[in-house]
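Worksheet: the structure to be examined is printed underneath.
So, chain A:
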Amino acid sequence: MKLLRQTLLLLRKDLLLELRRHESLMTMFFFGALLLFVFNFSFELTPARVSELAPGLLWLAFLFTGTLGLTQLFEGERGNHCLDALLMSPIDRGALFLAKTCFNIVLMGLVELVVMPLFWILFSLPSWQPLPALFLIVFLGNVGFCVLGTILAAVTLKARARELLLPLVLFPLMVPVILATIRCMEALLRFGELGEALPWLRLLIGFDVIFLTVGILIFDWVVDV
Partner candidate 1 sequence: MRITVHQLAKAYGYFWALRDLEIQVGGGERVALLGPNGAGKTTLLNLLAGLIYPTRGEIRLDGVPLTRQSNAQRAAIGLLSPGEHLYDDLTARENLEFFTALYDRQRGPISIANAIEETLEAVGLGRWAGEYAGALSSSMKCRLSVAKWKLLSPKLLLLDEPYGVLDGGGVDLLESFLKAQSEQGSVVIIASHHVARVLDLCTRAIILEQGKLIFDETRREPWDSFARAFGAFTPGGNR
Partner candidate 2 sequence: MSMWGYVILAYGIVWGAILLYAVALKRRYRAAEHELERLSDVKES
């Protein structure tokens, strides 16, 4: 599939650039870890309450680190009008969208790989057993966040105060992902399995699929004046 080949090509370039400059990854990682400490100071986290609050706190941290990543998403293209270079090339604009979305998902995934265990350690949660399943749910939440986030990052690229505008425009639209991810994580933490949170999972997957297709179709209009 040509779309896939082009997406992987662009993704490889973005990852290589990130490896060279590693601006986004470092800032996102430290910001995530920093938020954990801030949570510790701002909430009275007795072990009993922490497992109840964990989903909300974790997801709040990932939401903000993700937004940080989104605002840096097109920085690599800023120098030498490289965005025009990509738009001029024979690639499908949907591939550009997919590559940028996957890039931010990879960044957020790496941050979560470190921050979640750190959360378990810092707040001494009882069992490590639900962690892999939790990570899968958070990954699905990432996909939803990055899909919509990439579209809106491109839309607000040329706006003034775009770092402020992006979260303002993005967060209200993220309500389904936020609610669904937190409900699923709560069910996993409390009962060890999804159970009655299954409809939330379907909603989350539905959200990801819908806006992935919408993104691929609409991205051509996003980057064109």
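One rule holds for everything that comes next: a contact is a pair of C-beta atoms (placed from the backbone, for glycine too) under 8 Å apart; a residue touches a chain by one contact, two chains touch by 3 or more; residues count from 1.
Basis for inclusion: all candidates are chains of the complex that A comes from, given by their letters.
Not measured: the values here are computed from a predicted model.
Student: In the complex, chain A is touched by which of the candidates 1 or 2?
Tutor: 1
Student: Where on chain A is candidate 1 touching in the complex?
Tutor: Touching candidate 1 from chain A are residues 6, 9, 13, 16-17, 20-21, 76, 79-82, 84-92, 220, 224-225.
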